[in-house]
Structures are given as structure tokens and as C-alpha cells.
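Pasting in a structure now, in C-alpha cells, and then I'll have a few things to ask.
One protein chain omitted, others in place.
The block that comes next holds chain A.
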């Protein structure tokens, strides 16, 4: 269905009308195919029927509005090309917020229903429906942006597409209370879409890097939580529970992505995930390499969170005092004030340095600051082990 929608939008613009037409074509197929049999070229059949519906729709609109001449008949021979990538680029229109880009991508490209997307994001269906319809209005107001973006604009838009896929993946990956099934499906959907983009653009290092990062992260899923839903940090995960085939595929992609001419943040994050995946145990992790990769990442995409992660790696290489000294540099950063991740990493390094009372206070403050229940339980358990008598 996304391919059909993509083909129609590409030819006629009018995102809204095309979506209705494709849905009607799908309905027609569900009625006719069980009786008449599936046609030889299902996608072509759907595209033709949807195009006719669209024309009917345009016709009746025009008749009502202007009582004017009819648009020409659409060509019936529909080329069987895959326009899903174009549809993805349209959904990630810069006029939309990231939340709307995400919703529209899942709806139009992922083929998820509004109800499913609403469930995945834990908002009422009415809220999600309003967001999607608003997104479509904005795209229309911005001129539908077809023909598709070219040159530098296309490149820029592709970065947004990757970011949206990354957001969808994270939404699905982040452990949350309840509804966990839907969230897992969301991560799987993000991987499916990233695979699709990768098939179209196998030589783009960042596309390859993002797919590798997703696969290597997703591979750890089973080991990341206990049966009771508690978080298990990376060093304590049972690596035999990691998905070996995803790791193998992710490692190969991560290596391939580093061969690309330009280096971007997804490639580096994939390389870091690959370094962890390469180690037979947490103790055998090549922390020097992890540290070096974070150093490069910090240079090309500076971000206080990257600095926090670099401090963790530095502490493994040069001891907790060095890590704590690096974290001290973030104290003036407004973005990190009271941030639970900074507090918990500091707690972790203080614990390693043997400063139990301070570590306790930091874990306790971090537990208070996080918005994740699973993380709060984990941080409280860390604090409880250090509780002063």
C-alpha cells in the first residue's frame, strides 16, 4: 500500500486525496480479490483503481465547485516502481514537528492505523488523529513539495528521515511500563523502514550506520530487562541472550558504513555499539576504542550527553577520578543541570572511587530526576546498596 500511495502522490500531489483513494482501492481489493482471485500485478491493480478513484474525486469536486471541464484520464499502464522513499521524504517535510513527522511516517509509510500509532505513543486516538490531519494540512499549505526535493535539499531531507526513524526506534526500544508489546513492534517497524531506505541507498554511510546501530541495539533487547521488567545495565547483561544473527548482521553493516567517504554521528554510534558487541564479556571491552570513538563523535556532533558517555569510557581507561574530572566540565552547562543521566553516571564513578556516601546521594537524586519508572527502580536499588547506616 505505501508503494501505491507513493506512486499516486508523486504523480498527482494532493496527499490527502491520494490517501483516501488508496484506502478505497484497498477496500475494493478486499471485496473483489477473494471472489475474483488476486490479479497478476496486485500493486498495479491497486494503483489503477486508486488513480480512478482519485480522478472521480477530483471530478466531483470540480463539478461542484466550478462545473468546468474534466481532467484527462490517467494513463492505465502504471510503472511498477517503488516510490516509498519519496513518500518517506514527503512525510518528513520540514514544515512539520518531529512528533508529526513520526506520526505521518508510521501512518503513510508504515501502514499503521491511527489507533495503533496512538496506542504506541500512549495518547488517545482522537489526539493522534488530530495530529495526523494537522500534519497533512501543513504539507498541503507548504505546497506538497512535489516534485521531490533534489540535490542539497534532498540530502538535508534524508537526514530528517533518518532522525525520524531513529526517534521511532527509540520510542520502541526505551523500556516503559505497560504496553510493552506495542513498543517492541515500533522498534521492529523502524528497523523495517531503515532496511528499506538502505536497499535504496546502500552507499550512504549514515543510512548504513543507522541500520547497524538499530540492529546492534535491538539485539540486546532480551538481556536488557529481568523477567520482572527491571533494567539490566550493559556490563551486567547475559551476553548469551543477545541475538547472535542480529549482531553478525549489525557488525558487518557497521564495518561497511565506516568505509563511506563522509563520517556522521550514526556511523560513529554504530561503531561504538559494534565495539561493545565484539567483546565476549564486559571486562574484555576495548574501552580505548570506545573512548576514541566518543572523542570523534564529540568533535563532529558536540553534545553534553556525548561528553557524559566519554567520561564513562575514560573512567574505564584511566580510572574514576579522570572520568569525574571530565564531568566537572559540564557543571556550567544549563542543559545538564539536574539531569538524571549526569547524576547517575557521577554516582557510578563516585562508587567506583570508593566515595560511598556521595555516590548514594547522587543515585538518590538521579532516581528522583528520571521520568522512567524502570530506571527509577534501578537507581533506587543502586542507592539502597550504599545506604549509610
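In this section, a residue touches a chain if its C-beta (ideal position, glycine included) is under 8 Å from a C-beta of that chain, and two chains touch if they have at least 3 such contacts; residues count from 1.
Simple rule for what comes next: contacts and distances are computed from a predicted model.
A.B. asks: Considering the UniProt annotation of the chain absent from this complex, which name among "(Fe-S)-binding protein", "Ethanolamine ammonia-lyase large subunit", "Acyl-CoA dehydrogenase family protein" or "YCII-related domain-containing protein" applies?
C.D. replies: Missing chain, per its UniProt entry: "YCII-related domain-containing protein".
A.B. asks: Touching the hidden chain in the complete assembly: which of A:41, A:127, A:153 or A:381 does that?
C.D. replies: The one listed residue touching the chain not shown is A:127.
A.B. asks: Of the residues in chain A, which ones touch the absent chain?
C.D. replies: 97-100, 121-124, 126-132, 134, 177-178, 371-373, 376
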